[in-house]
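Only one protein chain is missing; all other protein chains are in place.
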Amino acid sequence: MQRNFNHTTIVTIEKVVDETPTVRTLYFSDDIMSNVLPGQFAMVWIPGINELPMSVMISNESGKAAFTVRKHGLASTGLFNIKTGEKIGVRGPYGNAFDIKQGKLLLVGGGTGLVPMMRLLTHVKPTDDVTVLIGAKSKDEVFFENLANDLLTNNSHNVIVCTDDGSYGEKGFVTDVVEKLVSDTHFDGVYTCGPEKMMYKTVQSAHSRGIFVQASLERMMKCGVGICGSCCVGEDLACKDGTIFDGVHLSQNKEFGYSHRNKAGILEDY
Amino acid sequence: MQRNFNHTTIVTIEKVVDETPTVRTLYFSDDIMSNVLPGQFAMVWIPGINELPMSVMISNESGKAAFTVRKHGLASTGLFNIKTGEKIGVRGPYGNAFDIKQGKLLLVGGGTGLVPMMRLLTHVKPTDDVTVLIGAKSKDEVFFENLANDLLTNNSHNVIVCTDDGSYGEKGFVTDVVEKLVSDTHFDGVYTCGPEKMMYKTVQSAHSRGIFVQASLERMMKCGVGICGSCCVGEDLACKDGTIFDGVHLSQNKEFGYSHRNKAGILEDY
Amino acid sequence: MEPSLATSVGKMKLDKPAMLASGILGISLDVFNRLYRSGAGAVVTKSLSSEPWEGYPNPTIFSVNGGGWMNAVGLSNPGASNFAKMIEPNQDVPIIVSLVGSIPKDFEMMINEFKNCNVTAFELNLSCPHVAKVGLEVGDDPELVKKIVTTVKNSTTAPVIAKVGLGTTNYLNTVKTAIDSGIDAITAINTVRAMAIDVETQRPILSNKYGGLSGTPIKPIALRCVYEISSKYDIPIIGCGGISTWEDAIEFFLAGASAIQLGSAIGDNWINVFDDINKGVLEYMKQKNYSTIEEMVGLAKKF
Partner (left out) sequence: MEPSLATSVGKMKLDKPAMLASGILGISLDVFNRLYRSGAGAVVTKSLSSEPWEGYPNPTIFSVNGGGWMNAVGLSNPGASNFAKMIEPNQDVPIIVSLVGSIPKDFEMMINEFKNCNVTAFELNLSCPHVAKVGLEVGDDPELVKKIVTTVKNSTTAPVIAKVGLGTTNYLNTVKTAIDSGIDAITAINTVRAMAIDVETQRPILSNKYGGLSGTPIKPIALRCVYEISSKYDIPIIGCGGISTWEDAIEFFLAGASAIQLGSAIGDNWINVFDDINKGVLEYMKQKNYSTIEEMVGLAKKF
């Protein structure tokens, strides 16, 4: 039987790596998930607990993929607690992909928003000059810095970490660094994923200067396939029209950066 | 949407040709039906009346096919009465095909059993030597004699008509001619379709002499797809395992030539 | 003359015959606008309750191997009051507000919330198959149906539609009760109660275990309900269930539906399904020489 992408496939977790005290990466084998496009996500079923949208993390082994999850509420904590040998379900991949430009690229990621950035890094050309900005609250929340450097060994590159409290890397908000960088240099493409306020400012900084910018939006997602409506952002459905939107589109969307819907569908401010 | 072969497709009758006072050929356009294999049949829906199995008749125009129907009971009379411009439904094609040998071939057809024989003739090789035996009660029931000759212009061939009353062609039963022919000559393949007693004797004549022979069986068919069971002949389902069976198989079947099931599924003798 | 796609369901007039079914993409006015522009004749909102509901935990929706979708969203919705405020600015889009509740008063209060809104009709969800005390549990209780329909009819001048489905009683009795109580139209049908189990983990997939089956698998069932209702009662019908092509739409018109709703097809083919259906229906009407949808409604009943 041909695989139905919209029907859960069960996979077994083969390896769990702690990235920070609250973030873990769970590896599994799955050909389809190992080959998703940068920016695509899966719906991840934690049997008996919940099902959540998760960006598909890369693995350095072929045929494998992973999820990098931050322990937060019930559902994500359920996933965080999955042990090697246990099973989860995956369906997808869903969503569109980053439109990867060539030349000088800037990637801006915060927290698990770094996940799609890592896959994006596996798609850059050797001739690209790549700057990666990693934002975190404090030193012990920083992860994927080494991975980013490793993925970029063949590129002219720069991986910059900012912590809010200055306990590691540069002190301050990642968005201040973005503003500085884009005002100094022309970038051919800016990509961002992470907290919405961070993405909003990044998009503003780049778009106002005519720089091509794309952000991957997070919204409450129940179905992932454009049926339930829970992920709407203005007239867009994040799961189906996105999750990736460009600066032109986002600058016209009145909800981006300001509000999102909760589980009941009520609009709430960020 | 891809065509579902098991779902009725509506076609319009474009031409009606009277073959005899009780037999008509109805032509229509349909790519799939125009290309069926010799021996295959369709389920033909006469809207508001019934649905019947019918061998698919050839047309000399490409992309077209036909049904040649003898007016008999309610259903076949309903089809017989369809006028140019009226619509019928077709699904299929169903059933297997004749296994066409090369060399000296003998085709034995009676009544509308000639239909699959005509398509078989379009598949013979120019090097084949082909004898066609046509059986009919009397002169005015003879049809497809000219067509057979036309289809065989490029072959060494012989079209023999027998009528029970001797009003045309040879007098006598077609099966007597078969017996004579196969005892005189070695044939590489014998093919028959028509009344079961005719097929039974033909199969006996050929098979007892070790000649390859195939007959196309008719049974009550409700579904045509191997679900309803109405077409069973011993442990075979005529629609699915057949309708074409060879001499080896048929000589082991205790119902062939003797009995068939009626609409209620009761076994009746021929 | 170009045939017209306009249709009327009782006193409700629509420019196009295919509406968005309740519960699909139905929580934001912006999205309603987009769907309307893409060819929907009207949009039905998610079923609203008097209080906001979070619904069931995920998994709440998935695609069934072999076709169709299964869901147990649990009627998550922002509540009638929040929702009414959101759609207050609406001018253009024909919005049908779907309501769900357990007692007549629920419905009365909710309808009141919409007094400042441009509402084309109300649809009473008497048929959700997977939430306790509402939906089918209401639809299966004739006395309650009677009270609710009567109350609702007294609370609004807008057309009121009852949405029915296959429950544990004869849905035709629910239809009859609704008609006798003054309902303006019937939507048939809701999802059909169903289940799927994951063989690896050996659990029901939906967090609620039971859910509702929608999409192509239920089309033949929905079609027979429309035919049954229209053969038995003289009431405008909106056909719903598994409609995804223009041929499906025509089948429902021929069976007796004056308009249709669709949901799952959006999951399969995205929102251009409205435009595709409109084009196909128009083409069919040209071929068959119809100038209005009405001319085909119920034609299959003459056989």
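As written, the chain order gives the labels A, B and C, with residue 1 at the start of each chain.
The working rule: a residue touches a chain if its C-beta (ideal position, glycine included) is under 8 Å from a C-beta of that chain, and two chains touch if they have at least 3 such contacts.
Because the structure is a prediction, the values reported are computed rather than measured.
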{"item": "Contact with the hidden chain (one of C:61, C:119, C:166 or C:293)", "value": "C:166"}
{"item": "Among B:23, B:203, B:232 or B:250, residue touching the chain not depicted", "value": "B:232"}
{"item": "Sole residue of C:64, C:238 or C:262 that reaches the chain not shown, by the stated touch rule", "value": "C:64"}
{"item": "Absent chain, residues of subunit C that touch it", "value": "64-68, 70, 166, 168-170, 172, 192-197, 199, 202-204, 209-210, 213, 216-221, 223-224, 227, 242, 244, 247, 250-251, 254-255, 284, 296, 299-300, 303"}
{"item": "Where the unshown chain meets subunit B, residue by residue", "value": "1, 4, 6-8, 10, 43, 45, 47-52, 75, 87, 89, 91, 222-223, 225-230, 232, 234-235, 237, 240, 261-267"}
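Convention: only the chains that are shown with their structure count from here on.
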{"item": "Chain whose average C-alpha position is farthest from subunit C's own", "value": "B"}
{"item": "Distance between the centres, which are taken as Cα means, of subunit C and subunit B, whole angstrom", "value": "51"}
{"item": "Subunit A-subunit C separation of Cα centroids, rounded to whole Å", "value": "36"}
{"item": "Whole-Å gap separating subunit A and subunit B, where each centre is the average of the chain's CA atoms", "value": "66"}
{"item": "Multi-chain contact sites of subunit C, meaning residues that touch two or more partners", "value": "none"}
{"item": "Sequence positions of subunit B contacting 2 or more other chains", "value": "none"}
